[in-house]
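Before I ask anything, let me first share the structure, which is written out below as C-alpha cells.
The complex appears here minus one protein chain, its other protein chains still in place.
Chain naming follows the written order as A, B and C, and within any one chain the residues start at number 1.
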Amino acid sequence: MEPILFIIFGAIAVGGAIMVVTRKHPMSSALYLILTLFAVAALFVLRQAHFLAAIQVIVYAGAVMVLFIFVIMLINVPENKLPMERLTGLRLLGVVAAGFLILESAILARRFAMPAGSTADAGSVQAVGRALFTDYLLAFEITSVLLLAAVIGAIALAKRKI
Amino acid sequence: MIPLFDLGVAVARVAVFFAFVFGLVVVMTWVERKGAAYMQDRRGPNRARILGITLFGMFHPLADALKFLFKEDFIPDNAHRLFYQLAPMFALAPAILTMAVVPFGPPVTIAGKTISLQIADLNVGILYLFAVSGLAVYGVVLAGWSSNSKYPLLGGLRSSAQMISYEVSLGLSIMGILMVFQAIRLSEIVLGQGELLFGILPKWGVFVQPLGFVLFLTALYAEANRTPFDLPEGESELVAGYHTEYASFKFSMFMMAEYIHMVVGAAVIATLFFGGWQFPYLADKGFAFPGGLSVTVPAAGVLVLRIGSFIGKTLFFCWLYVWVRWTIPRFRYDQVMRLGWKVMLPLSLLNIFVTGLVLLLIDKGGF
Amino acid sequence: MMEPTAYLLLSGILFGIGVAGVVARKNALIILMSVEIMLNAVNVAFIAVGSHLGDPTGSIFAFMVMTVAAAEAAVGLAILIAIYRLKETIDITELSVLKW
Partner (left out) sequence: MVTGILDYIWLVPALPLLGVLLNGAIALFCERPLLLAEAAHGDEGHGHGDAHGGHHAPAPYRKLVAFIGPAVVGAAFVVSVLAVLALAARPAHDRFFVQVLFPWIQAGGFSAPAALQLDPLSSVMILVVTGVGFLIHVYSAGYMSHEKAFARYFVYLNLFTFAMLTLVLGSNYLVMFVGWEGVGLCSYLLIGYWYEKKSASDAGKKAFIVNRIGDFGFMLGVFLIFWTFGTVNYTEVFAKVPLLSANGVLTTEIATAITLLLFVGAIGKSAQIPLYVWLPDAMEGPTPVSALIHAATMVTAGVYMVARSSSLFLLSPVSMGVVATVGAATAIFSATIGITQNDIKRVLAYSTVSQLGYMFLACGVGAFTAGIFHLMTHAFFKALLFLGSGSVIHALSGEQDMRKMGSLKKHLPITFTTMFIATLAIAGIPGLSGFFSKDEILWKAFSSEHGHIALWAVAALAAGITAFYMFRLVFLTFFGESRMEPEVEKHVHESPYSMTVPLMLLAVLSVVGGWIGIPEVLKGHNYFEEWLAPVFAQGAAGGHGAAGAHGAAHHPVALELGLMAGSVAVALCGIGLAYYLYRVRTNKPKEIAEAVPGLYDVVLNKYYVDEIYDFLFVRRIVNGSIVLWQAFDAAFIDGIVNGIAAAVRGAGDGVRRLQTGVVGNYAFSLLLGAVLLVGYILTR
C-alpha cells in the first residue's frame, strides 16, 4: 500500500513544486505550493508522523500560505508589471547547478544505510509531545521566543507608522 | 485487501453522514427564513408548492436549488478564470471535510464487528479540526481576489484577516477541553463527558470549561462569517462581499459552504461541550440517576436515545445561529479585530492558564 | 514500512526544484515560496529517517524547521511589503542598493 501511495503523493509533490517555480503569476505558484504541501503532509501520514502531518496543514496551509496569499492580494502587482523572467546566463547556470545538486543528492540517498530502529510509535502526538516537553523543552521555548521576535519584526517592518 | 464488509460499512457511513449534513443544510435554509419571519412577526416563505401542498414553505429550498442550477453561469471578463472557478470548491471542501471526525454515536456491534459511528477516528482528532477549518479561508480569499473587482477584494481581505484572527482564539479555546479530558481523539473526549461531575452534574465540556465554551462559540461564529461577524459580506458596505461577482451554481456553493459550516460547527459544539452523543445519566445499560434510582433500557433504545441526543443538540445549535442572527447587531470592523486580538486571545490564554492551574491543584490536592 | 531511500531521493528532488526556483526566478514572492519548498524537502527527509529509526527526534526537527519557516515567511513577507511600498517592484534584480 505504502509504495503506491508514495508514488502518487510524491508525484503530486514534485509536480506541484515544478509548477510553483515555473508559473508566472505568484497566485498560481501559491496554489500549487498548497498542493505540494498537502502532498507532503500525506507523505508524513505515510511515515506515521500524524502529528507533523496535522501541524504541516495547520501551520503551512493554514497560516503561512494564507499569509502568502494575503500579501499577494495586498501587493496585487498588475500582470504586466510582473518581472520579466528569462532563463539566461547565470540563471540558466543556476538551474543546471540545481540539477547537479539533485543528482548528487540522489547518489547520496542511495548510500543511505542505517539499521531500522524500534517500530515504536514515533510520530504520534503523544510521542512527539513527550519528547518536545522533556528533552527538547529548551529548544521549544527558544522557538517560541523566535516566533515572538518574528511577529514583532514583521509588524515593525510592514507597519507604515508605529 | 479490505474486506467487502468493511468497505461497505465505510461507504455507508460516508453516505449516511453526507445525507445528514446536506439534509440539514436544506432544512437550515428554510429554518433561517422561517425563523427570521417568526422573529420579525411575519409569515416567511409560504408560496412554493407541489401539487398544492406548501408544507410550511418547505419546498422553497428545492425551488432555490433549481433556480441556482438553471441560472446562467457566467465569468466576469477580468476575472482570473481558474481561480474564479476554483474558489467555491475551496470554500465547500473544508466545510464538508470537518464532519469526518465528529462521532454521531457510540460504537455499535453488528454481526460481531464493532462499527464506530464516525467516518474517521483520527488519532490527531482535534488537530484535524484545526487543520481543515484553517483551510476555509482560501475559498473566501480566492473568490475575493480572482473576481478582480473592488468590493470582492475588500471583502476577501477583511474575511481572511478576520478568520486568521479568530482561528487563534478558536484553537486556544479548545485547549482547555484537551487538558481536562486528557485526549485529542474526539471519540475519547465524548466518552470522557459521560462521567459525572461531583456525582450530579454530567461532566460536559460546558460545565468544566464555561469560559472556553463562550470563547469557542464566539470564535466559531466569526469563523463561519455569521452575524454578528458577517463583515466580509456586509451588504450595507460591501454589496455582498467576496461573492459579489458570483452567481448561479457557484454562488450556491458558497451558500452551501456557509450552511455546512454552520451545521458542522453546531455538531462540533455539541461534541466538545455538550457531551456529543451522551444522554444525561444514561449509561450503557440504562438510566442511572444520582439518587440511586436506575431504569433499565434495552440496548437498541440506548443507541436511539444517544443518536437522538446528538441530533437534538446539533439542531439546537443550528437554531442558535438563526436566533443570534436576528438578535445581535453587526459589529464594526475595527471592533471585530479588537475583540479578536485584545479580548478573545488574552481570555483564551487565561483560560488555559487557569485550567492548568486547577488541574495541577487537583492533581496535588486530590479534590 | 519502506526504506527511507525513496523518501530521501524525493527530498533531494524537491530541494533541487526549490533551489532552481530561488536561483532562476526574479519574482521575490516566488523565491520565498521556493524557499518553503526547500524547507519542506528537508522535512520529508527528517520524517522519513525519523520514522525509520523509530525516533521522535525527526519529528521534533521537522517541527522546529516549520517554526523557522513560519518566522521566515512572516518577516520575509513583511520586508517584501516594505520594499514594494518603497520601490513599487518585487523584482529582486532591481533591488541592488546593497551594491558598493
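Throughout what follows, a residue touches a chain if its C-beta (ideal position, glycine included) is under 8 Å from a C-beta of that chain, and two chains touch if they have at least 3 such contacts.
If you're wondering where the values come from, they're calculated on a predicted model, not measured in any experiment.
Student: List the neighbours, among the chains on screen, of the chain that has been left out.
Tutor: Answer for the hidden chain's contacts among shown chains: A, C.
Student: Which of these, A:10, A:26 or A:94, touches the one chain of the complex that we don't see?
Tutor: A:94
Student: Touching the absent chain in the whole complex: find that residue among C:23, C:37 or C:53.
Tutor: Once the missing chain is taken into account, the touching residue is C:23.
Student: Please give every residue of chain C in contact with the chain that is not shown.
Tutor: 19, 22-23, 26, 92-93, 95-100
Student: In the full complex, which bits of chain A touch the chain not displayed? Write them out.
Tutor: 90-91, 93-94, 97-98, 100-101, 104-105, 107-108
We adopt the following convention: only the chains that are shown with their structure count from here on.
Student: Make each chain a node and each touching pair an edge, then name the shape: line, ring, star, complete, other.
Tutor: Shape = line; chains linked end to end, path left open.
Student: Can you identify which chains form the pair with the largest number of contacting C-beta pairs?
Tutor: A-C
Student: Compute the distance, rounded to whole Å, between the mean C-alpha positions of chain A and chain C.
Tutor: 6
Student: Starting from the mean Cα coordinates of chain B and chain C, work out the distance between those two points in Å.
Tutor: Distance between chain centres, rounded to whole Å: 34 Å.
Student: Quick check: what residues of chain A touch more than one other chain, meaning two or more?
Tutor: Within chain A, residues 51, 55, 63, 72, 74 contact more than one other chain.
Student: If we count contacts the way the header does, which residues on chain C are in touch with chain A in the complex?
Tutor: Within the complex, chain C contacts chain A at residues 1-21, 23-27, 29-30, 32-34, 36-37, 40, 43-44, 47-60, 62-64, 66-75, 77-82, 84-85, 89-91, 93.
Student: Of all residues in chain B, which touch chain A in the complex?
Tutor: Against chain A, chain B makes touches at 80, 82-83, 86, 122-124, 127-128, 130-132, 134-135, 137-138, 141-142, 144-146, 153, 156-157, 160-161, 164, 167, 184.
Student: Can you list the chain A residues touching chain B in their complex?
Tutor: 25, 27-28, 31, 34, 50-51, 53-55, 57-58, 61-63, 66, 69-70, 72-74, 76, 124-125
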